[in-house]
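With one protein chain removed, the remaining protein chains of the complex are shown where they sit.
Every chain is named by a letter (A, B and C) in the order it is written, and numbering of its residues begins at 1.
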Amino acid sequence: MIVIMRPRTPQQEIDKLTDALTSRGVEVNPVIGKDLIILGLVGDTSKIDPTWIEANRNVERVMHVAEPFKKANRMFHPDPTVVKAGGREIGGKKITMMAGPCSVESEEQICGIAEQVKEMGADFLRGGAFKPRTSPYAFQGLKYDGLRLLKEARAKTGLPIVTEIMSPYDIELFAEDVDVIQVGARNMQNFELLKELGHTHKPILLKRGLSATIEEWLMSAEYIMAGGNENIILCERGIRTFETYTRNTLDLSAIPAVKKLSHLPVVVDPSHASGKWWMVDPLAKAAVAVGTDGLIIEVHNDPANALCDGQQSIRPSVYGELVKELRAIARAVGREL
Amino acid sequence: MIVIMRPRTPQQEIDKLTDALTSRGVEVNPVIGKDLIILGLVGDTSKIDPTWIEANRNVERVMHVAEPFKKANRMFHPDPTVVKAGGREIGGKKITMMAGPCSVESEEQICGIAEQVKEMGADFLRGGAFKPRTSPYAFQGLKYDGLRLLKEARAKTGLPIVTEIMSPYDIELFAEDVDVIQVGARNMQNFELLKELGHTHKPILLKRGLSATIEEWLMSAEYIMAGGNENIILCERGIRTFETYTRNTLDLSAIPAVKKLSHLPVVVDPSHASGKWWMVDPLAKAAVAVGTDGLIIEVHNDPANALCDGQQSIRPSVYGELVKELRAIARAVGREL
Amino acid sequence: MIVIMRPRTPQQEIDKLTDALTSRGVEVNPVIGKDLIILGLVGDTSKIDPTWIEANRNVERVMHVAEPFKKANRMFHPDPTVVKAGGREIGGKKITMMAGPCSVESEEQICGIAEQVKEMGADFLRGGAFKPRTSPYAFQGLKYDGLRLLKEARAKTGLPIVTEIMSPYDIELFAEDVDVIQVGARNMQNFELLKELGHTHKPILLKRGLSATIEEWLMSAEYIMAGGNENIILCERGIRTFETYTRNTLDLSAIPAVKKLSHLPVVVDPSHASGKWWMVDPLAKAAVAVGTDGLIIEVHNDPANALCDGQQSIRPSVYGELVKELRAIARAVGREL
Partner (left out) sequence: MIVIMRPRTPQQEIDKLTDALTSRGVEVNPVIGKDLIILGLVGDTSKIDPTWIEANRNVERVMHVAEPFKKANRMFHPDPTVVKAGGREIGGKKITMMAGPCSVESEEQICGIAEQVKEMGADFLRGGAFKPRTSPYAFQGLKYDGLRLLKEARAKTGLPIVTEIMSPYDIELFAEDVDVIQVGARNMQNFELLKELGHTHKPILLKRGLSATIEEWLMSAEYIMAGGNENIILCERGIRTFETYTRNTLDLSAIPAVKKLSHLPVVVDPSHASGKWWMVDPLAKAAVAVGTDGLIIEVHNDPANALCDGQQSIRPSVYGELVKELRAIARAVGREL
């Protein structure tokens, strides 16, 4: 951590702050020039709240040097983490394919899609039982019935299931029934939920918030890991920018960035990123080329009548073609799929 | 709602979609030109999910015309709502002043500050008991002890209290103990929490999410209102943009926008918006000039030793001076303070 | 400037970089801890290109400490600059009022509006002769005829004129004919234009680019100042964010920020910021309250038939009412208007 002091801060004020910092267990190295006074802090700065230092009226700014996350940090854990879920591995050589409808609608629908995507090469079945919707008047999911139907689809196909949790009340149930618990973008900083998920041992798919920096996203992973659960799969699903042609802007640079900063696996959701079914194909290909560990794609047998997000869903046959083409790209970058 | 069809869509496809829409209870008015086919939907479109229409492969785009919120909409409720809390009114001629520390730290601290800000003209005491922090290693608040201390401060000063809720588990307790329940920016789309707050009758201070559009913010208010609780106070606290000099960018245009779109009162938090104590003064003045119904300002008796956000807190004496200057601006725009 | 080295960089690589930096005239102060190696650079770092240091494969990041602008920097020029133009002063106690139509349309129009806004208290007449339009098919202004009409309006009313330059070919003409030369948001980083304007002595109104940071904006001012022309008036006119309700998001925090970082005067354009005529009133009031040195407002005698930007123009009578109300706010913050 580096503390920039205001120019011409009196020496005694520098000394006071130095003492306060030293008493908190860090070593203070001053660098003093004309028009420039900085204090370089060395040691365990993770316990020092930077806003406390900034509150000192002689301090101009505080700059982080080391990343504030520890358990998620690649520096202290150089090997990539491979998360195990439902007998599959996420984060190894094989690119993990998660597919299924935006929301579970009926037994026929979810079991039908599950069988089809399994045949096309999917490793996991995704499907929403609890749906976060911007409008209180929109379809909110089949809820517990949806969860039950997902379990049926798993029983029939053997595909492990990924589904979103919205309330801490449901954690026990999800921990028992679900293979990967998804935390949606809107809940990425629902810290109470994160903390409680940290006490389970279930793999968590943590979506990046709409306006979350990569650092904040990793700090949310850290929340879960700090509780003891290190089975985190990150998921890039587009960020909010000024561009409105696509629903969100898929930030594919985030994949190599996360790989450098963290040992956690990271997957890409091209369906939510673009909000357009015809963009899923090129964005999925780009995601594999850039180094993703997996893809989570919305597949629906009848997009035009889907209860939710049909505009970004592709049909199983289209998915099947896509998977074949992705295989060639995966090979070209030294991966399998 | 307006549906833009792809150019050269066959007539039978237009007819099919028209029938599907008509059967959902809306009237369809086609406007057909060369290179342009639009369907104007008239009637109650609030139950139609636009993504369902967009899922039709002949549809280019769907555009909203009417705002998707109803209970929060000024069109159906022209008079401004005045929310009553702790014997005060928010949204009337008087500008409501909420003040207090970022977090409750001790009895001496919170009671001392409460007495000082009361004397300086504050109407409400704010103070965090449960603190949402980006890092799991940062101070998370005194929690239930903090709540108890807030009640003590209220008992001593008579100031009603505003404090943030983070978990649905605490709703019952907050509904009993707190005068205004704050929903933080990171929980603005924690829909489970919003729904449950809709079943209480407590005034809710709903902060705008970091990257929430004005429409999404009002839709979150609609979530609470749909449950039956119409006591909502909106709070603009800065949005996330590319500019990093300030912590967030205070969007003061949002105040007249909200006033036009909705009947709900709206207050401004200049402390979180800028993250800089020396910006609180000019931004508070601008907020009053632009038409805010209230100000929520961080005040701490010892900012340099605050456990949280001291860099954006001002001292009680500075607050007192500010209040005096704000009064002149309030008068200039036909308000009281 | 602070250089963060990659962890575990060999000492000899640190030494090599240190030598290279020292030979460029700066003093290098190392701060070395476990997992952290930083070099604090002291001295005149303004000539060192940070990307050159970042190109060193052992360097993780380079952080600025001092602001990269010098002539525009308040640290080296504590007193505020007052720019003189057409017999008026911008940046003193009086808030400068610039008003007029988006574009000059005819002699009757521009002279009529000039007379009306003068009567209402305007200090300068604004009006576009050359118009930057997103579409090549939109009205591009009356060009040299527009300039001639502006001069006529000045001759009749005595109001000095502010108008936008778009091409370096016109600098000589503008320097002769115009009182304040406006550089539009889209040209804020048209460095060739800035450099040439640096060789005139005319006051320049430099609008902030749509996605320019405050630092980049001041660096553009520095381009002009580096050429010898220090008569710069900055103009905040809204930045581009994810919010689409307003055309841009007016960043009023930028006003106190600029005042702290620089000695240059700064004015606000509420018309372009919001793109909505009914928002001009509250935003103008907020701008005065936050500390602006001036306001540039679009006024048109017949907005519904304006050739450009009628949707954000107000009538002279509305302007007159606004000016009166602004006076009370100006007084409340210790200014005149």
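Criterion: contacts are C-beta pairs under 8 Å (C-beta built on N, C-alpha and C of every residue); 3 or more make two chains touch, one makes a residue touch a chain.
Being a predicted model, the structure only gives us computed values, none of them experimental.
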| item | value |
| --- | --- |
| Chain not shown, its touching partners among those shown | A, B, C |
| Option touching the unshown chain, where C:E105, C:E222 or C:E243 are the choices | C:E222 |
| Sole residue of A:L283, A:I297 or A:V318 that reaches the chain not shown, by the stated touch rule | A:L283 |
| Listed residues C:G146, C:P160 or C:P303, member touching the removed chain | C:P303 |
| Absent-chain contact - pick from A:T18, A:N58 or A:T213 | A:T213 |
| Residue in contact with the excluded chain [from C:R133, C:H201, C:K260 or C:K324] | C:R133 |
| Sites on chain A contacted by the missing partner chain, in the whole complex | 211, 213-215, 239, 241-246, 249-257, 260, 273-274, 278-279, 282-283, 285-291, 325, 328-329, 331-333 |
| Absent-chain interface as seen on chain B, which is shown | 2, 4, 7, 27, 29, 31-36, 38, 40, 42-43, 63, 65-66, 75, 211, 240-242, 244 |
| Missing-partner contacts on chain C, residue numbers | 46-47, 49, 51-52, 54-57, 59, 68, 132-139, 166-169, 186-187, 189-192, 195, 210-211, 216, 219, 222-223, 226, 240, 277, 303-313 |
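Quick note on the criterion: only the chains that are shown with their structure count from here on.
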| item | value |
| --- | --- |
| Greatest separation from chain A - chain, by CA centre | C |
| Chain centroid nearest the full-protein CA centroid | B |
| Centre-to-centre distance between chain B and chain A (centres being mean Cα positions), rounded to whole Å | 26 |
| Chain B and chain C: spacing of chain centres that average the CA atoms, whole Å | 31 |
| Centroid distance [mean C-alpha coordinates] between chain C and chain A, Å | 39 |
| Per-residue overlap in chain A, given as positions that touch at least 2 other chains | 211, 240 |
